[in-house]
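Of the protein chains in this complex, one is absent; all others appear in place.
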Amino acid sequence: MEHSYTLTASCPDRVGIIARVASFIAEHGGWILESSYHSDADNGCAGRYYMRVQMKADSLAFRLSELRQRFAPIAEELQMTWRVTDSAVRKRVVVLVSKQGHCLYDLLARWQSKELDVEIPCVISNHDALRGFVEWHGIPFHHIPVSGDNKAEAFAEVQRIFEEVHGDVMVLARYMQIIPPDLCAAYPVRIINIHHSFLPSFVGARPYHQAYERGVKLIGATCHYVTADLDQGPIIEQDVIRIDHSDSVDDLVRYGKDIEKTVLARGLRFHLDDRVLQHGCKTVVFR
Amino acid sequence: MEHSYTLTASCPDRVGIIARVASFIAEHGGWILESSYHSDADNGCAGRYYMRVQMKADSLAFRLSELRQRFAPIAEELQMTWRVTDSAVRKRVVVLVSKQGHCLYDLLARWQSKELDVEIPCVISNHDALRGFVEWHGIPFHHIPVSGDNKAEAFAEVQRIFEEVHGDVMVLARYMQIIPPDLCAAYPVRIINIHHSFLPSFVGARPYHQAYERGVKLIGATCHYVTADLDQGPIIEQDVIRIDHSDSVDDLVRYGKDIEKTVLARGLRFHLDDRVLQHGCKTVVFR
Amino acid sequence: MEHSYTLTASCPDRVGIIARVASFIAEHGGWILESSYHSDADNGCAGRYYMRVQMKADSLAFRLSELRQRFAPIAEELQMTWRVTDSAVRKRVVVLVSKQGHCLYDLLARWQSKELDVEIPCVISNHDALRGFVEWHGIPFHHIPVSGDNKAEAFAEVQRIFEEVHGDVMVLARYMQIIPPDLCAAYPVRIINIHHSFLPSFVGARPYHQAYERGVKLIGATCHYVTADLDQGPIIEQDVIRIDHSDSVDDLVRYGKDIEKTVLARGLRFHLDDRVLQHGCKTVVFR
Partner (left out) sequence: MEHSYTLTASCPDRVGIIARVASFIAEHGGWILESSYHSDADNGCAGRYYMRVQMKADSLAFRLSELRQRFAPIAEELQMTWRVTDSAVRKRVVVLVSKQGHCLYDLLARWQSKELDVEIPCVISNHDALRGFVEWHGIPFHHIPVSGDNKAEAFAEVQRIFEEVHGDVMVLARYMQIIPPDLCAAYPVRIINIHHSFLPSFVGARPYHQAYERGVKLIGATCHYVTADLDQGPIIEQDVIRIDHSDSVDDLVRYGKDIEKTVLARGLRFHLDDRVLQHGCKTVVFR
């Protein structure tokens, strides 16, 4: 993987945005590896503009801090919400799990093989079941039980650890606990959940039972950012698998796991590659 | 296509159902072309049994009426809900449309090429737009306008025509009108609708707008039997297609049409081939 | 649909391409509706750059001819292969069919509903079977029989008609005849075929029989540009559908038709929207 910087930005749409940004990059010798643009203009009225530009780090005459400094006036002029990330700085992913291990095995397989080029500073769980597996990989494991009584303290501890390890993103890999609103608010578009249904169908608990009762012919999973509204956050990725009348609820759960882990891994990767931009209650995903 | 009889049945599950039915067929020399069985037993408790057995008509020593007569006592003994159909008797499909023609073109293409080996005694529409196309195919076209005032009369006329042409199944090929409860009740599991969303998401009108607003990453369509509960009938078939942030509502409508017509055609074919058995608010589909 | 101009271009990759093009557009007040870029650089070595930029026609101070004139020096400087199209000029699609009508019904349904906003100046066929259906739509139909003896004359006639009606693109909608090399050469990336297999599997005739014999679990279709090498042209779009052991060759043919027409329609639309750029024996498709 080549060393690169990635600029992601959104701003009010107008004439000349690409020209302004691309000219700035070209003036400094920046070699563009990949660039994507999206205007959400609907019905002819001007809307908001979204972009992602990835450039070779070595093609620029200066370093990241100076790139940010020089770009700031342009961003201000265009009223941009923006950020530049450095491929050499590996993101820090804190994984939260419960007792089911299928998403965790999947994520650690990708991490182990360097397909997922991130740091996993720790795994947090409300159960102790997966400690051995996590620790065998050399990753610290924190057991923080959650009960009706200690919810506030438990999530304060989760947040304390996340801060302590300088977490960039929190991944709920079938964590099965509802994140309190203040924690959601503390990390907007930084908490990623995998919900075991094709949202907006079957929100809440026991979606496979709901799917079975309704007699749907496909089931799915949804990777989304967590907000205070349960299962209502911006969707990053979804997929489905075909089932039929011969499948029991247990079969649905089993098929569902394959979709859950794949959709979580794809959604997380889009996030880590800075391909996801929030767009109100939706997302722009530059694949 | 070989001349065949198809027995479909459901009954309380017990030991010996297949043995009883298959022995009866074998005793009379019946050659089984295809047979499918399903028990909905869940959690170990005995449930209901579903079956579909297709046999060569010529392998039996007698005709359909005698087959029915001889099978009746067995069916009674097993407390069966059952029916036998004859592949030589083409089913009569009455198609209801509104102004959009994509499902109609698709159905008539299949009918024209004999892929769909049925009679279409007439097409009924609340608009006159598709008359020429239908009549060119030699199929009678009835224009029955529906307004707030005349709903009861209009659907009485629909029912009168359906009876007059001896319709077996009514297909709502994007008909866009809500069928009154009494008409639903008159033809249980004989009215098939295509809903332009992946149910149970986005019931009611404007599902593509709802899907766009929610930011889902796949859209779908659902073929189901019509019941008095809008968009709640037993689902026969569903499918989805991937979309992304760059797609407008118009794009969703366009992609959706391809899914709608394909899912309707598949669901209708399952029905016509006697592959669909109602199972409470769900279906068993023997593919 | 807004009136727009679409620039598609490819050129050797270097620093500053987007800046040069986007600045040119911005200088003249051009409002960019959609823009896509791709670099095929592999293994770190500079490759070829591909782009598609769609702008509001009314945002520019001048008309298309002047846009082309003013852009020409930039294109020359960047060593571009390029073209600008005008959304107000409907492309002229000549459809070639044989006896099977499923793709033709599908295309004419899209044309009739204006989903496919093109001119169809005529349909050409080696059989007379679909004449009535085509003529009912008000489209001229040419019956040009093809036999072992008259192949050269027949295709000379096809070419004469294509020229006479000023065809932009020739669509082989299950035409079932091999296009002679000189005709292929006359219209590079302007002849689109739908092949009834998931290429490169099962080239040549009877792909469904080959698929059945091999026992594959999915079958597909491939929309590609026609070149002198049979079934080897650049692939525009593909899709598949699941089958199983219970499906006969006839079932495969039937399932296949649904994939064929959908894949052809999608591929053709990408082409008509100037989303497809040739890339050696491959394509770049800006969706």
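Chains: A, B and C, in written order; residue numbering restarts at 1 for each.
Please note the rule applied: a contact is a pair of C-beta atoms (placed from the backbone, for glycine too) under 8 Å apart; a residue touches a chain by one contact, two chains touch by 3 or more.
As the structure is a computational prediction, the values presented were derived from the model and not from experiment.
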So there's a chain missing from this view; which of the remaining chains does it actually touch? A, B, C
Specify the residue from the set A:E27, A:D58, A:E115 or A:D229 that touches the hidden chain. A:E115
Among A:H102, A:H142, A:R190 or A:R214, which one is in touch with the chain left out? A:H102
Even though one chain is not shown, subunit C touches it at residues 38, 40, 42, 198-202, 214-218, 220, 234-240, 244-246, 248-249, 279, 281-285, 287
By the contact definition given up top, give the residues of subunit A that touch the hidden chain. 34, 100-102, 105-106, 108-110, 112-113, 115, 132-133, 136, 246, 254, 257-258, 262, 265, 287
Missing-partner contacts on subunit B, residue numbers: 2, 15-20, 22-23, 25-27, 29-37, 39, 41, 44, 59, 242
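By definition in this document, only the chains that are shown with their structure count from here on.
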Cα superposition of subunit A onto subunit C: how big is the rotation, rounded to the nearest 5°? 180
Distance between subunit A and subunit B based on Cα centroids, please, to the nearest Å. 41
In whole angstrom, what separates the CA-based centres of subunit B and subunit C? 36
For subunit A, give me the residues that contact two or more of the other chains. none
